[in-house]
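The block underneath contains the structure these notes are about, expressed in structure tokens.
Missing here is one protein chain; the remaining ones are kept as they sit in the complex.
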Amino acid sequence: MSMTDKLARGSRPIRKRAAVTAGVAIGALLLSGCVQSQREEDTGAGGEDAVDSTFVFAASADPAGLDPAFASDGETFRVSRQMFEGLVGVEPGTADPAPLLAESWETSEDGLSTTFALKEGVTFHDGTEFNAEAVCFNFDRWYNWTGVAQAPNVSYYYNNLFRGFADTPDTAVYESCEVNGDLEATVTLAQPFAGFIPALSLPAFSMQSPTALEEFAADEIGGSAEAPSLSAYAEGNPVGTGPFKFDSWNVGEDLQLSTYEEYWGEQGQIETVIFRIIDDPQARTQALQAGTIDGFDLVAPADIPALEDEGFMIVPRDPFTILYLGINHAVEELADPLVRQAIHHAIDKQALIDQTLPEGTQLATQFIPPVVEGYNEGVTTYEYDPERAMELLEEAGYPDGFEVQFNYPTGVSRPYMPTPEQVFTNITDQLSEVGITATPSPDVWSPDYLDKIQGTEDHGIHLLGWTGDYNDTDNFIGVFFGTESLEFGFDNPELFGSLNEARGMTDRDAQTELYSEINEDIAEFNPAIPLAHPAPSLAFAPRVVSYPASPVNDEVFSQIELSE
Amino acid sequence: MSTTLPPAENPSPAEPALAEGTGTGLWKDAFRRLRRNPQAIAGAVIVGLFLLVAILAPLLAPYGGNDLPGRTEVTPTNIPGPGEIDEFPLGLDRFGGDLLSKLIWGAQASLMIGVISTAMGLAGGMLLGLLAGGFGGWVDSVIMRFVDILLSVPNLLLAVSIAAILGQGPYAVMIAIGVAQVPIFARLLRASMLSQRGSDYVLAAQTLGLSRSAITVSHVLPNSVGPVIVQATLTLATAVIDAAALSFLGLGGGLPQTAEWGRMLTYAQAELSGSPQLAFLPGACIAITALGFTLLGESLRESLDPKTRQK
Partner (left out) sequence: MLRVIGKRLALLVPTLFGLSILLFIWVRNLPGGPATALLGERATPEAVERVNELYGFNEPIVVQYFTYMGKLLQGDFGVSINTGRPVLEEFATRFPATLELTTVALIFAIGIGIPLGYVAARRYGSFVDHGSVVLSLLGITVPVFFLAFIFKYFFAIQWPILPPDGRQDPRINATHVTDFYVLDGILTGEYDAAWDAFLHLILPGIALGTIPLAIIVRITRASVLEVQNADYVRTARSKGLLEKTIRNRFILRNAMLPVVTTIGLQLGLLISGAILTETVFAFNGIGRFLRDAIFGLDYPVLQGFIIFIAVLYAFINLIVDLSYSIIDPRVRVQ
């Protein structure tokens, strides 16, 4: 049937013949009627204004799925942020929460219930109205997950932050959601959670269309026992309120979004967003140079000067990261505070940054970046001083130094550590100057490396870091030092206690004060060595005038400005 | 069962050897003709140079292979190239290692990988091939079925699977490549031995009442190793290339700055526009070494081949 359509349309004779011949040749393989160009005939759009409204961005991987509630990785969140919005957004250029789908909110005295006043006139891409019912539908959806949906690798953020489900109410942070009229919803928590509002700025907690979630059985995952499988919703039917709606996903190749005409906010210049999947970092740089993409994330520091020379725009993000040298206190030598001080004095952090980390990287004196609440300017520091390091080693009883296992990951590039191998060789060389011999112990990033560091005692010093999700101090130091761990292997009840206390505080100022003190305590205890706050940067084609870079990657493409 | 070799490629090397007298004659003759073959000479010269550099690396190289004498000279945006710093004639690499020293030490690493993995493949393949070819019957069937299974997995994939189990240990690559060679050697030796089975001298030995194992070890085996030796020479070349491919896929193991050509090539790709020498020199070393072994192996094959020998 399609073939006749094609012929009836009357393209040039030669084309007809070619199409027919080819069609006949493999016609047997095809169901009749599926061979049809699905192109839109009208391609005049974009002709008048000079701007090419298609924006191509290189992603390093496919999204894990299109349902952000079941995701935790950067590439999924990048795509989600274009399609979905949460109750709470992020103040542009910072990591602080700001109103988004909720215009304002009020929290009760005891910190347990929060009432959200919702934005009016917002609709989901499928036409469903966004209202208090939709908000409560989403909260109840998360809380009522069962089976594989509860697995920590599937609903990572809900597990970590809300800690329990309807069938485990004892541990759960969430209690209930109440509709108080069309545009007002009250969420009640079972226990205080100071990070509740900032946490809602995560794409994992964005608002999704109740109609679509039900229609495409979003919670029906894990049909197989081996690995979680995607629901129909997560495979190709995501529906949010964002400026772009889902078009198509060609797994491994590209994912396309297009303008949502009824969007409540500024639509911007871009009408089509294409994410191309290019996994090799070198290939992303080359694709930009060859002009097949408009931009990509995590530029290799070594490529920056060349790209700048060729007229490409480099956009650095404010660092919201920490790279540290972890120390395993279960190793005899490393349990000695003098040895840890010696290691700290032996490392020239500035040289490390100059030689291996991207421009814009800040030197770290503590385990949180400067923009996070509780950053302490006056914290105890350990200046680079190899002489002092050797003295300390002698004092500790190791006049000739000692040997220590040095673990580092391979085949990986993290926002806080673009080139682990280089950081490793640099620090090894620095340590050897004070007599500490590091024996290399490389492992593939996932699963070997993380498993070894976080799951066993078999490691000495190691490289690791963290990229913050939102402005919450506990999201950094609470994660590292909140409890006894195999990674660091020390027991410091005082530190654990004060971190726990800070986490439950409802008075923001008092909490900041306490965190500031805790940072000094950590600096004195010196459990590990904060090295740097590396700044990840993006690169764009010359036609990109501005890009809304955000330290927590809250970047919506409708805010991009293009010149041609 | 699986591929039948075309008849044209199925000569039986033993008969001409017998015609000329003894087994040593075959080899003597082969070497005499190798010396007149320019291809063989070129191959031998390359291989000889390579061996020399590999063995004398500690004397030739100005710095240790894994040393970083120029670490402080390297920044994320600048790697000093050839001639920029006097101490480092070919310049530095990304980590601050001296490129010249690393190329020299790389020869040693490649020699180790080549020799050890080929030896492993040879040993394993000889054992299986000997058992299969020597016993025949169901032993032969079981072993060859096993070899077929391994052969049905592409070589690189097999090596990768093995490397995945072994992790990032220093010998993982050698073992992975070595094991991946086992089925080829087993196949080759068995085929070669089978072609000897029906030959006159075996029948003669049998009529003399010699035991089966005695015939296998003292007669059939020595007359069957020709193709295996040729294959071993060629494998030395592929081992170096395979090691580079495994490094490229991130399965190399050891220190990141290890002086090994494949590893150097892999890291250098990120610097191709700024410092092309970092990629081209190790790439050329791999290609030239592989070329040397290939030329030598090919000429050896030709000189052992009875059909070309008559000319």
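Letters A and B mark the chains as written, and numbering starts fresh at 1 in each.
One rule holds for everything that comes next: contacts are C-beta pairs under 8 Å (C-beta built on N, C-alpha and C of every residue); 3 or more make two chains touch, one makes a residue touch a chain.
Remember, it's a predicted structure, so these values are computed and weren't measured experimentally.
**Q** Could you list, sorted by label, every displayed chain in contact with the chain left out?
**A** Touched by the chain not displayed, across the whole complex: A, B.
**Q** For the chain left off this view, which of A:287, A:302 or A:461 is in contact with it?
**A** A:287
**Q** Have a look at A:120, A:178 or A:279 and name the one touching the chain we're not showing.
**A** Answering carefully, the residue with contact to the hidden chain is A:279.
**Q** Spell out, residue by residue, where the missing chain touches chain B.
**A** 1-9, 145-146, 148-149, 152-157, 160-161, 164-165, 167, 237, 241, 244-245, 248-251, 262, 265, 269, 272-273, 279, 283, 286-288, 290-291, 294-295, 307
**Q** Give me the chain A residues in contact with the hidden chain, please.
**A** Contact residues on chain A toward the absent chain are 6, 11, 15, 18-19, 22-23, 26, 29-30, 34-39, 54, 56, 62, 64-65, 72-73, 148, 151-153, 156, 224-230, 235, 250-254, 256, 274, 276-280, 283, 286-287, 289-292, 411, 444, 446-448, 450-451, 454-455, 466, 479.
Convention: only the chains that are shown with their structure count from here on.
**Q** Where the CA atoms of chain A average out and where those of chain B average out, how many Å apart are those spots?
**A** Each chain's C-alpha centroid was found; their separation is 45 Å.
**Q** Can you check the complex and tell me which residues of chain A touch chain B?
**A** 281-282, 300-306, 351, 354-359, 410-411, 421-422, 424-426, 429, 440, 442-444, 448
**Q** For the complex, give me every residue of chain B touching chain A.
**A** Residues 68, 71-72, 74-77, 94-96, 167-168, 250, 253-257, 267, 269-271, 273-274 of chain B touch chain A in their complex.
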